[in-house]
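All protein chains of the complex are present and in place, except for one that has been dropped.
Labels A, B and C are assigned to the chains in the order they are written; within every chain, residues are numbered from 1.
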Amino acid sequence: MKTGTDITKKLVFAVAVAVVLALPWMTGPYTTQLFILTMTYGMLGLSFAFTIRVGLPRFDSAAWWGVGAYTTAILMTKADMSFWLTLPIAGIVSMAVGFLIYRIAIPRGMMVFLMFGMVIALAIQQLFGSVEFFGGWGGTEVIEAPAIGGLVFDGKRELYYLGLGFLGFNLICYYALMRSRIGRSWNAIGQSVKLASSVGINVVRYRMANVLISNFFLALTGSFYMAFSLVAVPATFGLDKSLNVIMYVIIGGIAYSLLGPLVGALILAFVPEYMRVAAEYESIITAVVIILVVIFLPEGVLGWVSGRARPWLLRRRPWVRSVGSKNKEPESG
Amino acid sequence: MDLSLFPQILLNGLMIGGIYALIASGFTLILGVIQVFNFAQGQFYMLGAFIAIAVVTNLGLPYPVAIIVALLATAILGALLYFAVIQWTTRSGFFNTMLVTVAFGTIVAQTAMLSFGSREAVLPPVVPGTLSLGGVTIPNGKLVVIAGAVVVMAALHFFMKTRIGVSMLAASENRDVASLQGINPKRVFWITMAVGCGLCGVAGALVAPVLAASGTMGSTIFIKALLVVLVGGTGSMSGALLAAFVVGIAESFAFHFVGHLGLLVIFVLVAILIFFRPGGLLGKPLPVPGE
Amino acid sequence: MLLEIKDLWVHYGSAEAVRGVCLGVGEGEIVTLLGANGAGKTTTLRTISGLKKATSGEIWYKGERIDGLPAHERVKQGIAHVPEGRQLFYTLTVLQNLQMGGYLWKNRSESKKRLEELCEHFPNLKERLHHQASDMSGGEQQMVAVARALMARPKVLLMDEPSLGLSPIMVQEVARIVEQIHQSGVAVVLVEQNARMALKLAQRAYVLEVGAVTVSGEAAAISKDDTVTRAYLGY
Partner (left out) sequence: MKKRYWIVMALALALVLGVLGVACGKDEPTTSTDAGGAVTTAGAGPTETLKIGAMVSLSTPQGLEMQKWLTMFAKIKNEAGGWDIGGTKYKLDYIIYDSGISDTTQTRSAYEKAVLQDGVKHIVCTWTDVPAVAVTVTEPNEVLWMGLDFSPDTLKPEFNYTIRAQCLSFALGAAYNMQKYYVDKGAKTSVICDTDTLQSQVGNANWAKSGELAGLKELEPITFPNDTADFAPVATKIKSLDVDLVEFAYVNNPDQLVNLIRALYDVGYDKFIYPGLIDPEMLANIISQVGEEYVEGWSGMYYDPRGIQTDPEMLALVDRYEQEYGELSQEGIYWIGPWFLFEEAVNATQSIDVDVLTEYLKSMDHGVNTICGYTQLFARPDVGIMGTVDSAPGHYMYEILDGQMVAKRTVSVKDQYLVSIKALGVVEPFQKYWEENGRPTFPEEESLFDFSDL
């Protein structure tokens, strides 16, 4: 029995990998571009889902995404650095600035973190827009596409694989971190802050570590974004983008921290493509659909699917349940 | 600098502070009682302004009536938001509920954009003219806004002392025990939504003659209201009031001295304040669902 | 029987908290539930008052089934609940707390009358009406909690660990109050750590173990039962 499922599982996995690798050869450039965007948003969603593990919802993901994009852009144009060298720097900048800011917010609990995030989202955008150094509201430009040796990432297919690389790295890191000892502590915090601190977990420090790691990957996503966008404009990194990111995660299923954001981003990237409606009503219709999804599929699309699919396909992560739910009932009696 | 400008800058701060106070107290009320992070708050503010303008210009009714209509309309819409959307999502979690309010806000905003978008919406001044006090010119319109905000805040204060008001506080503190007193939580919740959203509507109606209305007026004021909540600390109406005026005045002065970067300066100041006073000026730590 | 519970099952997630509990409370009777921590006493009370939904089972009150009603409706019927750990509204004043207890009185003068009555029963509350609830001592808070529950003129009062964390003198005081309530004709369901006191006050008792009733009967008889005395009375 068990070996049977194992074989099926491997088979499904292999087919999935093959399909993902072959996608840009099966579709046109525009669809490939949609996939690239899906990966970008998926990575942002992953970072949101990652901090949700410790009970912290971030509303500033787009802002740090922007920090990454701007760091890469400015280093490439002003310091003439290679794209690859800017990657770690972008991550470190985002972590360092994040550390300064979150030192204030994280010890104050989830709600302050949340509101702080929104304010940061606005502040960072404002900073990019009104400070000359960052290029103002017109943004800043990178002329060169990244390259390794002779391979230049300027076509859709190349960028698709570059994106896959980023996404894979992101997924592997997050997966490994979740499985590690620190990941177990994070889980404990996500389940109950009180309980976690009562067993001696330094909640603030662990949360800080989690958020900073998430910051690192957000910035990395920003750098990747520069590779295919080549232009960064402050308006791209606004609060509305952060809200979209949350939408991906919840539509996908907040309990599925690795697959959920990707599925959510995929759905929200492609479904509007096939909805032929007057564009000025699109945002209204999307909003109505989101309300309906949240009401009828509160566990997201994956939660809905997994109720119908075989359990091994999607493993649920029980710890997230406690994050959103209110009024926890005492277990004593 | 010219010292005679000081009172004027202060007055600007007071006026916008009064508006922040209304929006922020509506927000903390909803957050505290229902534990819903109502993102649509800013859109209700915008709606209030448009409704007031429509009532005055299209129906020709006097301005005070317009304020009441705006209050009622936004309050009803707030209750509708609760009945139609929020009550089905609270069980599935904090973020789901929040996302739904975001979506609802989008619907309100884009609908307003499509129906009012290309028209300017301005009300003639309610009390025209200016007041001259020792060389300082004070426009009456602003005084009306400040007075209106104070009156509404006072009304809210007394409302919170009534049976319904106290039951809202009780439900916000301990929902289970409140229901053990015979308080119907659902009833308290929709009333809270109505009051919280109605406050925004009133704020919108109050500024309509002074600031005019536009489809985008709701989005940033909401963030500013969050700033006020951070500074004031939730759960404390007086904290929200104080913080609103502090933020309003600080913003007014910051703009004067640092220009368009004033907002950034405010952010930094707030961060420093929160670093030293985690609970804000007067409030207690923020309620944390699920923690 | 005023209140009757038939085959009650309650779950927290997949964990069984109450397993087929049956119990009855007569008019004006004091019934006590005994048991170790986690035996399901609090859950039983929470289920009776409607804070927790039963998985299965029936709750009958005055000949009507009430398990479908939400908590606030049950208060209307006359079931009051003093929750564990008192749980006042700490941001409100004592007076406001009591007013919340009398929330169901639409008529103001009725509510006022009841308040005055209670002030006679709890004389030391009277002068502290305008204090913040959080400023009161533990014993006083317990008084407020009980008075608050009595504001609604309940027929049944569910009391969860009223003496928990109180000084011995205050425990005496609590016993006196329970006796007083009993005399005014209100039935009391008492969950108590202090089994000796509970058995002294109660007419009947139920012993819960791991969510199920193991022993039940007259309080006087149970206080002589060997297994019970060994387990709960400590001799």
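Everything below uses one rule, namely that a residue touches a chain if its C-beta (ideal position, glycine included) is under 8 Å from a C-beta of that chain, and two chains touch if they have at least 3 such contacts.
Predicted model, so just to flag it, every value in this text is computed and none were measured.
Among the chains on display, the ones the left-out chain touches in the entire complex are A, B.
In the complete assembly, the contact with the undisplayed chain comes from B:110, out of B:35, B:74, B:90 or B:110. For the chain missing from the display, the contacting residue among B:122, B:150, B:164 or B:273 is B:122, taking the whole complex into account. Residues of subunit A that touch the chain left out of the display are 28-30, 33-34, 37, 126, 129-130, 136-139, 141, 229-236, 241, 276, 278-285, 288, 291-292, 295-296.
Seen across the whole complex, the unshown chain contacts subunit B at 1-2, 5, 8-9, 11-12, 15-16, 84-85, 88, 107, 110-111, 113-115, 117-122, 124-125, 130, 137, 139, 141-142, 207, 210-214, 216-217, 219-221, 251-252, 255-256, 259-260, 262-263.
We adopt the following convention: only the chains that are shown with their structure count from here on.
Set against the C-alpha centre of subunit B, every other chain centre is closer than that of C.
Measuring from the averaged C-alpha position of subunit A to that of subunit B gives a distance of 31 Å. Per-chain CA centroids place subunit A at a distance of 50 Å from subunit C. We define each chain's centre as the mean of its Cα atoms; on that basis subunit B and subunit C are separated by 42 Å.
The set of subunit C residues touching two or more other chains is empty. Residue ranges on subunit B touching subunit A, taken from their complex, read 31, 35, 37, 85, 88-96, 98-100, 102-104, 106-107, 110-111, 114, 175-176, 220, 223, 226-227, 229-230, 234, 260-261, 263-264, 267, 270-271, 274-275, 278, 285-291. Residues 163, 166-167, 169-170, 173-174, 176-185, 235 of subunit B are the ones touching subunit C in the complex. Those residues of subunit A that touch subunit B in the complex are listed here as 52, 55, 57, 101, 103-105, 107-112, 114-116, 118-120, 122-123, 126-127, 130-131, 192-194, 239, 243, 246-247, 250, 254, 280-281, 283-284, 286-288, 290-291, 294-295, 298-299, 322-328.
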